[in-house]
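To keep things clear, I will list the structure first and then write my remarks on it.
Complex shown without one protein chain; remaining protein chains in place.
A and B label the chains in the order they appear, each numbered from 1.
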Amino acid sequence: MGRAAFSALLALCAGISLTFLALPLVALFVETPLGDVPDLLGDPVMRDIIAVTARTNAIANALILLFGTPTAYLLATRRFRGRSLLVTLVELPLVLPPAVAGIGLLAAFGAGGLFGDELQDAGIVLPFTEWAVVLAVTFVASPFYVRQAISAFESVDPLLPAASRTLGAGPARTFWRVSLPLAAGGLVAGWVLAFARGIGEFGATIVFAGNVHGETQTLPLGIYEQLEANFDLALAIGVLLVILSGSILLTYKLVATWRVSNSTSLSPFALTRSRSS
Amino acid sequence: MHRIGKLGALTAVVVLVGAVVGVALAGRDGDQDKDATVYAASSLRDAFPKIGDATFSFAGSSELQRQIEAGAPADVFASASPDEAQALFRGGSCTRPVTFATNVLVLLVPRDNPGRVRSVYSLRSGGHRLAVGASEVPIGDYTRTVLADMHLSSILSSNRVSQETDVANIVSKVALGTAEAGFAYVTDAKIASGRVRTIALPRWAQPLVRYQICRVRRSGGGTAPADEFIERVVGAEGRRILRAAGFGLPR
Partner (left out) sequence: MRAIAGLVRPDAGRIELDGRAWFDSKAGVDLPPEERSVGLVFQEYALFPHMSVRANVSYGGTERTDELLDRFRIGHLADARPGALSGGERQRVAVARALARDPAVLLLDEPLSALDAHTRAAVRAELQELLAELALPAIFITHDFRDAAALADRVGVIVDGRLRQLDRVEEIGRRPADAFVATLTGANLLPGIARPVPGGAEVALDLGTTIRSGETASGRVGAVVYPWELTLAATAPADDDLNALAGTVGDVSVEGGRVRVRLGELVCECSPADAERLGLARGAASVATFPAASVQLVPLDDD
């Protein structure tokens, strides 16, 4: 196959893929009565939807960062038996269909589930509550963060934490002052993905938490319900979500290009001319 | 040799893709002569497959209406209330709908009744996990009618209410115990009989629940399978099956 023909084939495939990916987004903006969007979003039902989405995702993201970071650090820096199994376990929700995640959560924490009796005795019922949404979002979104975080911590030159230890810093201080700052770029990248996945979460939420206005109805659940009630509102919510996710992604990309990549120490064998002074 | 290898592989891929697409297309044309595609309300999910062979899609009636309006390939449409079928008829999407069954609303609770719900009035105290249909779906509309007639509309705000777009989801939530109570049809109670308990609603409060069926007008396809299915539904065999499932029958 000639060079030109190969390039043409590549371009054709790329053109098809990119058009396919762009089409729904473009269509969404074209079909939506954009001038009406502010009014539509001012609909009273939106207030609850946005509040629930904001609250549940804020808590979920905080949990993901709080628990996910040390988890990723452990899996990235320690080698032990069963490590690869644990890493696979962390990645599992990635390949799990969201509805299955919902069923799983029900099976664990629902009324008839594994911990159903214990929870009820403690007076805790999760379905139909915001905490169910938090759990669902955390479950489906954390692999996006943890996986990326593991990679970020692994890419930190191991010499640097070693140097920190020889300089008198214990493992905790080394994590805080050396490993974490150097991995920060990758951690943020992972968080962006997790956040986007979280605010778009639907399947596990609707199965586990239900569709309770003001309590569990998030933006994606709102779209689903408004599909039949008020199609324009459904479109408007879609536009809102696209803008939200898009802004986060764009912000991250801009920030990333300003930061200097500095996660590794310098090449040891670069012969340098001495600027002796 | 190397070049032939690459070119040969590319050709093979193109041929393979073409073959798959061809078979798929051919398959579709073939199916049109055999089974009808039936879009039916979720509450018919158990009875309809017993009435005849077809390709079924069960969901909330309003969802199906929307899909058909957007061009979904349905041959037959059966809704749990006249609203959806009539809307399609007025829009020219289907033939004149025919009423073929009725139903009755009930209150379902899980078998062990964790919420200690004895009647609709138990829900007045509030704080229960309640599953109802969203207002756009027939079951949701009917439920609101019943509650309004019984002056119990407040229970929709005093309880934790999950609005479902499909009555099957209401039943599953109650059956699993996720919801302490849910409003569904008596036919759903039959389907989930072992796992739920039925609480009757007063007869005077029952709304008029009418199921209607029609043939969807669409280009490129014989109407025979659709007409055949509809005939079975309204005919003796269909009526027998529907009655056994708990549906009421029109005169």
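Here, a contact is a pair of C-beta atoms (placed from the backbone, for glycine too) under 8 Å apart; a residue touches a chain by one contact, two chains touch by 3 or more.
Keep in mind that this is a model prediction, so the values were computed, not measured.
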item	value
Partners of the unshown chain among those that are drawn	A
Hidden partner chain, touching residue among A:Leu105, A:Val178, A:Leu221 or A:Leu240	A:Val178
Options A:Leu160, A:Ala196 or A:Leu244, residue touching the unrepresented chain	A:Leu160
Contact footprint on chain A, counting only the chain that is left out	157, 159-160, 162-170, 177-178, 181-182, 260, 262-277
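To be clear about the criterion, only the chains that are shown with their structure count from here on.
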item	value
Euclidean distance of C-alpha centroids - chain A vs chain B, Å	34
Chain A to chain B touching residues, read off their complex	1, 106, 110-112, 116, 120, 125, 127-129, 210-213, 215-217, 224-225, 227-229, 231
List of chain B residues in touch with chain A within their complex	3, 6-7, 10, 60, 62-63, 66, 110, 114, 129, 131, 134-137, 160-165, 173, 176-179
